[in-house]
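To start, I am sharing the structure in question, which I have written as structure tokens.
With one protein chain held back, the other chains of the complex are shown just where they sit.
Order of writing sets the labels: A, B, C, D, E, F and G. Residues in every chain begin at 1.
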Amino acid sequence: MDQERIRTILREVKNQDLDVEAAYVKLKNLPFENLGFACLDHHREMRKNMPEVVYCPGKELEQLVAIFQAMMHSSQTVIGTKADIMVFRQLRDKIPELRYHDRARIIYWQEKKPATLGQVALLTAGTSDIPIAEEAAVCLELMGVQVQRVFDVGVAGIHRLFDKIGVINEAQVVIVVAGMEGALPSVVAGLTRRPVIAVPTSVGYGASFHGMAALLAMLNSCAGGIGVVNIDNGYGAAALSFAILNSIKA
Amino acid sequence: MDQERIRTILREVKNQDLDVEAAYVKLKNLPFENLGFACLDHHREMRKNMPEVVYCPGKELEQLVAIFQAMMHSSQTVIGTKADIMVFRQLRDKIPELRYHDRARIIYWQEKKPATLGQVALLTAGTSDIPIAEEAAVCLELMGVQVQRVFDVGVAGIHRLFDKIGVINEAQVVIVVAGMEGALPSVVAGLTRRPVIAVPTSVGYGASFHGMAALLAMLNSCAGGIGVVNIDNGYGAAALSFAILNSIKA
Amino acid sequence: MDQERIRTILREVKNQDLDVEAAYVKLKNLPFENLGFACLDHHREMRKNMPEVVYCPGKELEQLVAIFQAMMHSSQTVIGTKADIMVFRQLRDKIPELRYHDRARIIYWQEKKPATLGQVALLTAGTSDIPIAEEAAVCLELMGVQVQRVFDVGVAGIHRLFDKIGVINEAQVVIVVAGMEGALPSVVAGLTRRPVIAVPTSVGYGASFHGMAALLAMLNSCAGGIGVVNIDNGYGAAALSFAILNSIKA
Amino acid sequence: MDQERIRTILREVKNQDLDVEAAYVKLKNLPFENLGFACLDHHREMRKNMPEVVYCPGKELEQLVAIFQAMMHSSQTVIGTKADIMVFRQLRDKIPELRYHDRARIIYWQEKKPATLGQVALLTAGTSDIPIAEEAAVCLELMGVQVQRVFDVGVAGIHRLFDKIGVINEAQVVIVVAGMEGALPSVVAGLTRRPVIAVPTSVGYGASFHGMAALLAMLNSCAGGIGVVNIDNGYGAAALSFAILNSIKA
Amino acid sequence: MDQERIRTILREVKNQDLDVEAAYVKLKNLPFENLGFACLDHHREMRKNMPEVVYCPGKELEQLVAIFQAMMHSSQTVIGTKADIMVFRQLRDKIPELRYHDRARIIYWQEKKPATLGQVALLTAGTSDIPIAEEAAVCLELMGVQVQRVFDVGVAGIHRLFDKIGVINEAQVVIVVAGMEGALPSVVAGLTRRPVIAVPTSVGYGASFHGMAALLAMLNSCAGGIGVVNIDNGYGAAALSFAILNSIKA
Amino acid sequence: MDQERIRTILREVKNQDLDVEAAYVKLKNLPFENLGFACLDHHREMRKNMPEVVYCPGKELEQLVAIFQAMMHSSQTVIGTKADIMVFRQLRDKIPELRYHDRARIIYWQEKKPATLGQVALLTAGTSDIPIAEEAAVCLELMGVQVQRVFDVGVAGIHRLFDKIGVINEAQVVIVVAGMEGALPSVVAGLTRRPVIAVPTSVGYGASFHGMAALLAMLNSCAGGIGVVNIDNGYGAAALSFAILNSIKA
Amino acid sequence: MDQERIRTILREVKNQDLDVEAAYVKLKNLPFENLGFACLDHHREMRKNMPEVVYCPGKELEQLVAIFQAMMHSSQTVIGTKADIMVFRQLRDKIPELRYHDRARIIYWQEKKPATLGQVALLTAGTSDIPIAEEAAVCLELMGVQVQRVFDVGVAGIHRLFDKIGVINEAQVVIVVAGMEGALPSVVAGLTRRPVIAVPTSVGYGASFHGMAALLAMLNSCAGGIGVVNIDNGYGAAALSFAILNSIKA
Partner (left out) sequence: MDQERIRTILREVKNQDLDVEAAYVKLKNLPFENLGFACLDHHREMRKNMPEVVYCPGKELEQLVAIFQAMMHSSQTVIGTKADIMVFRQLRDKIPELRYHDRARIIYWQEKKPATLGQVALLTAGTSDIPIAEEAAVCLELMGVQVQRVFDVGVAGIHRLFDKIGVINEAQVVIVVAGMEGALPSVVAGLTRRPVIAVPTSVGYGASFHGMAALLAMLNSCAGGIGVVNIDNGYGAAALSFAILNSIKA
């Protein structure tokens, strides 16, 4: 869309309907919308083919309202991550169209469902890892990706995993969410040829150091084919899956 | 191949040509070759469709000789990573077919070139990051992947990167290798819709803490679509790229 | 002022109007005001030409009242940083002249506006970094510095920054506030010849380790011309800017 | 033995053959042998029923000679750990009875073989972990423990482990040695009811932080029944196994 | 029990009463019970001969209810660790049979008392370490282990410990719980030939770093025969004791 | 006192008024008082000549009541550190003799004032460090030590310190309490020949890492004559001062 | 220069002497020189008005030769930092014009001396910090800055510093280089109104953690007006000074 507008402007310059300076001003103003405190970047969706995503913590209510409204004007899907339910309730008073997924702690709005893009197998080591997995799942489903949930298959009972190898191999991408010792991605990557996205969680206590133990384990995996995202970053795993599925489709 | 053998065994059981216990023994012995100190896992190649890879440090010469010889018997491509040239020279005295890439510090042997699988753009922030990038590149090329090298385009001169956006977007996967502040993957991921594999390097000094600074920066990227591997893990980036390209091809 | 008093004392010694010991006692008592728990240092303002600044956390209400009152007696501008609104309200009951900036969490009092000193460009990577940026901005404005705010221009949408290069280059000093991966100062320093003051923030989660990731990234910047202050230390960036602008003016 | 001597002394006191002070002096001098720089503690063997063990690094040759000689005088088995071969060669020039195990880096001397005490299964994740495993194995064998070595069964090829469950369950204690992500102890503890002693190794690079990643993973294991020893502490695993087998036998 | 069922199935296959595929399906479904979010692993109890244990934090009430109910259906003893009393109260409203130990923060249910298995001496360095010690004690008692509590015998008054050596040596296993400098396990292991399980606690402040100081001290103990579990992991010490006592009994 | 009782017992043994076993039992029971959960160590006061001190956090009310009551029975001075006012109020309901110092967060009871022991100069870098300094001061005064408070003389206004050199040199011991960069002990130790006890505090934010920065600075001081205690450990500084003053007096 | 060329191109476009596409190609090729492995960025010098600087470690000899030659073609001053003398000797064999400063470990070449820009006071806490200070000094002098060296004035003998206040206040910028506890910048910033650039060094041992202690101290300084650079980053301090002096001059 913007590319069309840019070509139009350039053709006008060529045809002398627009001088260089005026063209420059038009181009400069095209993609940005100035909210005073936040330069929303609508180009990003074009470049990334991805929904707009807002990281909610540390933003004031008025800022969130303005950001969501601007995004809903220009995008088909808007996602707010790590959002407390209290934040959602205050936002919904201002923007009634917003919805909330409480396990995933995601605020979202979607004008229309996107086309189906592919399939992701989503594993967790334990039950306590489910909220982060759901953050990934909700984001993926809003991006048009089918999600196969395989929860609570951690390495302390490794045979439970073997029952699920079929599901894993049918997907194009595998996301593995694990806290504590973070060993599951290594085992899964040893069993499948699919790319594995490892998500460490802060589940644990003591020497888990809020997810540091799981993060280090995943980075040091002796199995090939693993990419790691930040601790508790369910959205990050969804975004990387989406990029991979887009590359597959392209 | 093994799947055929397993089906043959099962049909024999069904046909009463083999009792259950004997079948069990046959199955058990099928995939492992016992070297005394190392259970080589030839199933892995089947499961992962990937060359055999040996992490060389900490292994004795006799162990390396035995491992390489066993792998060369069962695989078409064998790769040894993080290998000093002295180790290579000692190994080559025993196994003259081995080759060495000195910048990448890789020992390799390849019976025949694999089919072309896809294309990866490989970026480095600085010149000092090139050895790790070459570790990834050599592995990828031995896996049948085409590699577009784009070196020395770090964020301190960010306009140098923009010249290369075409190369980046033509690839199916982008690998970004960076030490010091590790900022390049964030910028690249903001410019492309391709999956980005971030490789922190130990290039730097002082508060880089041997790559910790770059690693943390990459994990905390505010741009979506990034998976991180271990510090200096060029092979890991190649393996993840390979898994993604395989998913694309499948 | 004090220098005049010292000269007066010394002339009195020379003229035998004052014996050495009495002169010593006078000099000793000149600059300190004893509040019992806090030796206020009015010399500091002379030496530093800077407003008095109080770090509020961990101080009791009675201590804060006494410190503010003593400072307001001897200075033209008094600033209290990292102050909760509840602390402000209790303080204002005792000292009604105090004012509060709630986003910056700053309590302040200013007898008269200082002369204009220069211009600082103040950038943030994201919206969540704004409170720390405002801490810097409010301090700077109370010091007589003009502040150009350029918010939400982080590296995941790097082209947003390029629109602002003019503003950056017009300033004498550039402050860059960023959390998460902390990559923005490197990019900015690569684009301008101005000194860049980098402020890491605790914005982020997981492996951001409360700002550690951003701090390390900024310290390891491959771009020259960057000085780093403590995590979330907006005031520190203002103080360093002020010192630079004073050097320029001198 | 000492307990008998103590009882003899006490009976002498009771029988007035010894006054209290003289008895006190006798008791005090009984167990210590003074080498000037090292108080050898022969009681320890009595209390612990374990061979004398010397940690060799940081000790001078003369000190090592004196310590080994004193221990050989009072014990049946003497073990020196983490010893370079150069240290051994210098020691052997002075004490020709000493022997060396080069993979385990252990200097030892044994007057007579101890009675057989039990059986330990000793697993490693990779080939590079073998030196630390051999440190444990050599110590155990000198203590009279049978060792079943099961090497190179790491989680990236988890099916290799299942072939060995029989060996694992036949032992009274299982030692698992692993570097990198340190995931193997969790999997093993999920498969056996035996106590599992986890030994992290410094095998790895980058974010393995010299064994820290493996150590943290093992401490955070979601499987019960695991005790962890120091990084690269093969001897420590042997000592704990020995204490357990002694409790079993007692 | 399951082993009997498996043998029955295999005999049916042998007798041609069941074809291979049907047998496979039966076997596959045998051990798992699908709760949607958690694959309970009843095999684990068989393999480990241990009660089912649930780590409560981070699980929702509905999840906990379902997990407890399923476990109570298949096990004789169920334990929930690190449970706040509020969680217990909500759970008890749904499952009135549950009980709570408030110092240990354990929810439990036990159908019948297990046979006595052995004896553990349980030491704490200070009074503040008692809650973690009680977590271990309650788990052990529910597993049929006798517990001798020896509390508040830390190294700052080391003579208090010597009075208790008899109790320590009578046990088959010794658990030592200590925060702050974590020195007690070294001293105890120097005094007994029993295996010592060291539990660091987060008791302390400042440079204790939430138990890190005690953990490191225990891992670096110069005394042999010590296995370390995670910080505050009373349950882990119980589970390892149980595995050792089982090995003794077997 | 106990030494007298021990001599009495020994004389009775010598005189055959007591058999060895009975004497052993008497001796064993002498110094300990068994509260069930805490072995109070009254010997410690004899050995250390110091008041009894209780670290209050993590102890239950009933435990604190019993500990205080037992100590008040056997000691002249009892001190409880790091105590919230709510804890004090609950304790006072049971033991009305207890007193509280709210800035120091200390509960105390003292039967009679001890003899004067010596003089300590107590410095703080800032006003926020005063609570930790008062913890030291209150403990010292209860131990009979005179305290000269010199607050708020941090290095950013180093001339304020010079005015106080007389006070510093008059004391036998100097305690320096500082947070943030923790530089004051180095400067003070460079100015006096007195022993300097450095107390890092958790005052600060960001990269102070809860006192870690100050702790490391103090440990690395280039000035000789400094001993460091734990972060926020005012009591520890008092105890070390007391030990030094006792050595002086002895 | 380049700005003139760009204007020329744009005027040609305006005058129809150049079509848009050709102009685009010309612009794109203007600033980059392609060495195969390193995109040298000559724009940087224009943007930053600073000499070209090469970080030497991790680069191969051939790479360094090519980089130096290209830079010497386009710049007036070229600096290589952290260079071993062996590297210099090999380089000089290829490029005889290169010079070396051995204390600063800097390779340099300068076509003509730049105009004088201003004055920097350069302080060190100890003698061991001098090499890093000289790295800063040599860079500054090659940039046209006058350097006043004030070495060995650390806080353990703080009165030595006061003698130098005149030198400090005469400079426009003050650089303070310190290892160990890193306290000197706080003291200096408390004494001058000049901007202070703090350089932590890795001088020290034990808990200095290779400069971490000094770095943290400097970041947490309670004195305003300090900017911190990486550990041992003398060049970084020079670059920031240069940027400040340029702002002053502009």
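Simple rule for what comes next: a residue touches a chain if its C-beta (ideal position, glycine included) is under 8 Å from a C-beta of that chain, and two chains touch if they have at least 3 such contacts.
Treat the numbers as computed from the prediction; the structure is a model and nothing was measured.
Novice: Which of E:50, E:104, E:150 or E:183 sits in contact with the chain that's absent?
Specialist: E:183
Novice: Residue by residue, what part of chain G touches the chain that was omitted?
Specialist: Here the touching residues of chain G are 103, 126-128, 130-131, 151-153, 156-157, 159-160, 163, 203, 205-208.
Novice: Can you name the residues of chain E that touch the chain not displayed here?
Specialist: Considering the whole complex, chain E reaches the absent chain at 125-126, 154-158, 180-183, 186-187, 189-191, 204, 206-209, 212-214, 216-224.
Novice: Please output the residues of chain D touching the missing chain, sorted low to high.
Specialist: Those residues of chain D that touch the unshown chain are 28, 31-32, 37-39, 41, 43-44, 55, 57-60, 63, 67, 82, 200, 202, 210-212, 215, 230-233.
Just so we're on the same page, only the chains that are shown with their structure count from here on.
Novice: Quick one: chain E and chain G, Cα centre-to-centre, how many Å?
Specialist: Inter-chain centre distance comes to 58 Å.
Novice: Averaging only over C-alpha atoms, locate the centres of chain A and chain B and give their separation in whole Å.
Specialist: 26
Novice: I'd like the Å distance between the centres of chain A and chain G, where a centre is the mean of that chain's Cα atoms.
Specialist: Centres of chain A and chain G (C-alpha means) sit 40 Å apart.
Novice: Give the residues of chain G that touch two or more other chains, as numbers and ranges in rising order.
Specialist: Each of 44, 55, 190-191, 212, 215, 219-220, 222, 224, 230-231 in chain G touches at least two other chains.
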